[in-house]
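Below are the structure tokens for one structure; questions will follow.
The complex is shown incomplete by one protein chain, all other protein chains being positioned as in the whole.
Order of writing sets the chain letters: A and B. Residues in each chain are counted from 1.
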Amino acid sequence: MKLEPSFTQRVESASDDKLSLCYQCGTCTAVCPAGVPIRSLIRGSQLGVRESVIGDHRLWYCATCKLCEVGCPRGVKITDTIHALRVAAYEGKKVPQKLESALWGVYEDANPWGGKKADRGKWAEGLSINTDKPAKYLLYVGCASSFDPRLQHVTRSLASILGKVGVDFSVLGGESCCGDVVYQMGEEAFLEELVQANIQSFAKSGAEAIIAVSPHCFNMFRSVYPKYGSIPTALHYTEFLAGLLDKGSLSPGRLDGGAAVTYHDPCYLGRYHGVYEEPRKLLESIPGVELSEMGDSKANALCCGGGGGGMWVDQEGERPSMHRVKQAADTGASQIVTSCPYCIQNFEDSAKTAGVSLGVMDVSEVIARALGLDAGGV
Amino acid sequence: MAAQAQQREKGKDILVFLEQTDGVLEGVSLEVLGKAREIADRLGVSVVALLLGHDVSGIADEATKRGADVILLADSPLLKDCTVEAYLKVLLPLVIERNPAIVLIGGTHNGTSLAASLAVRLGAGLMAHVVDLDVDKETGTLFGSVPGFGGSIVAVCKCKKWPQMATVRPGVFKPLPPRDSGIGRVEPVEVNITEADVKCRVLERSITKTEDISRAERIVIAGLGTKGDLVLPQKLAQALGASLGVSRPLADKRLAPRERVVGATGYGVNAELAIVAGVSGAAHFVSGIRDAKTVIAINSDPNAQIFKHADYCVTGNLFEIVPELISALQASKGMDG
Partner (left out) sequence: MKYVVCLKVTPKVEQIRFDEVTKAVAREGVENEINDADKNALEAALLLKDKHGGSVTAMTMGPPSFDPFLKLAVAMGADDAILLSDRGFAMADTYATSRVLAAALKKLQEYDLVLCGEASSDGSTEQVPASIAEWLGIPRVTYAIEVEVKDSKLVAKRSIEGGYEVVETELPALVSVELGCNAPRFPDFRRKRWAEKEYKSTVWGMTELGFSPDEVGLKGSLTSVEELRKMASPARKAEAVTGTSREVAAKLVQIINASRH
């Protein structure tokens, strides 16, 4: 087994020089919902056994949920470490095939889902969305929310809310992937071009702030893009709507029939950026909505398994979202409400597979209903 | 060396290549023979069929009842496998000698490769997997409808030289039922090739008996909406006594064999009933169900294109609807039984 000190060095600096702090307690590995052998990957990185580490296919199980970091007693930047390992794995051509084909989609059709570039704007059919005039806010829809019929309803709900409140917003006519899946795979050369192109599009839009539908796009804009250039302030839509609520611009009416709901914190919104209260405030502002909390909530929320490229990788064993929908049903809620497209896709799948009677809704869909807006479809 | 395109004299008869694999005649060959007979009758010319293989005289006899006036039979152990180089060596002089007006070849993998190679040697134009053929009685010009751009557009083409060549898409034309009269004759031809002429050696061949979906009376077609799970569509097919087809992407993902693909690059179906589940209905697929009598489409997207090409449209989750349909069909069978 070859020891490569240069490998140790690069992972160390990518992890903000915290890699050496790990003393192998194994808490991370115990809490990991995806079965990633975190302890051994970190130990391997400390020792510099590059080939062994990047050759471990379980490196790709990681949904980058950060639950491991919550429990780590030494504050090791585990997610950054995993990312550095994936960059090394990409260089070593050790990426799962499905992920690589997603890259082609991003390059040729601006999305990793197999959708055609020309169809990206179809979610907006019937709504008059500004795609060519400068506006104060740029609503960044994202790939999943543009192409998936279930998620198109979320996008339409949000667009309708913004329209009703009179927010001056535009959507990019030729919107292109934010690059999250590219980043998660450890590919850097293409990512740079993609990010730069988007940064230019954002500048051309003249927007002061970007409102992202997906926490994954939101995270890219908040955390990754600034490394390449400056962009307008990035917000997740729940932050933006909560702001409107505070100002009194958003006044949801009573939700017809009421609803007992439980809110699920998406990893990329909660643990990544501390956005816990805003979605709850929005739900609690709706008369008729009874909000309950699951056992593992906020910083301890269980990941749905979708992040970090999770939507393209087949994990061994049960998908984490299976466990989560059972947890949600246990609260007595009839709906699990969340604010992330991957969570919605995973919960819709898992609720069916688990045979659990649980509706899945996005925060925007609940608000839209409470505002009496019919976004069409589902 | 390939021959330069010569100005050959205008030919007369229609030549049809009959393809066989391991002693079994390809269905498309009989379809092409039937169409050739129709064209030949209109022009008042003969249909000459070419059959190459080993121990295939039985097939030759069959073909005499299906529209050929003459079957030129080249029988040799060296022709047991259809390999382009060896077959071309035998076919070329036969074609040149017969000087046909038209050469038609079934658009199978081998047929297409053979036709393309023959066209280059003859310096002839070749129209690709035509879905229709028409001939001008006056001029003898053959017009072929060539699907393109994913199947939504058809180019009506013609050839600039003689012979006029075309490969024919399987499942488009109908074979003639076996006749008792007007039977053609078999003419054995000398085979002048050596082992050195057989450039490709077939080391192994495996054919599994897959049904011919282009002739199925009922068919269930599964698309990407099934998420690659063919168990449910298969169960529905069984309950209906139907064949199972797939849309192209499922075959591209290696979830189903090419033989089951319905669409421009696969087969056209002329089923009495086609149930299409989880297919979005892109143009290249739709061209495959054009000739189906009754089309029922199930798709979760209310705006799916397929609904414009179906007689009955069900917007919903196929994973919920199909199981119910299977139960209902089994129940109704129980009641009839």
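Annotations
In this section, contacts are C-beta pairs under 8 Å (C-beta built on N, C-alpha and C of every residue); 3 or more make two chains touch, one makes a residue touch a chain.
Computed from a prediction, not measured in an experiment: that's the story for all the values here.
Contact with the chain that does not appear here is found for just one residue of B:57, B:76, B:99 or B:112, B:112. Contact with the undisplayed chain is limited, among B:52, B:103 or B:310, to B:310. What subunit B contributes to its contact with the hidden chain is residues 1-2, 5, 21, 26, 81, 83-85, 88, 108-110, 112-117, 119-121, 123-129, 143, 145-161, 199-210, 240, 251-254, 258-259, 264-265, 272-273, 282-284, 286-287, 290-291, 293-296, 307-317, 320-321, 324-325, 327-329, 332. By the touch definition given at the top, subunit A reaches the unshown chain through residues 93, 97, 100-101, 103-104, 107-108, 116-119, 187, 189-190, 192-193.
Simple rule for what comes next: only the chains that are shown with their structure count from here on.
Taking each chain's centre as the average of its CA atoms, subunit A and subunit B sit 48 Å apart.
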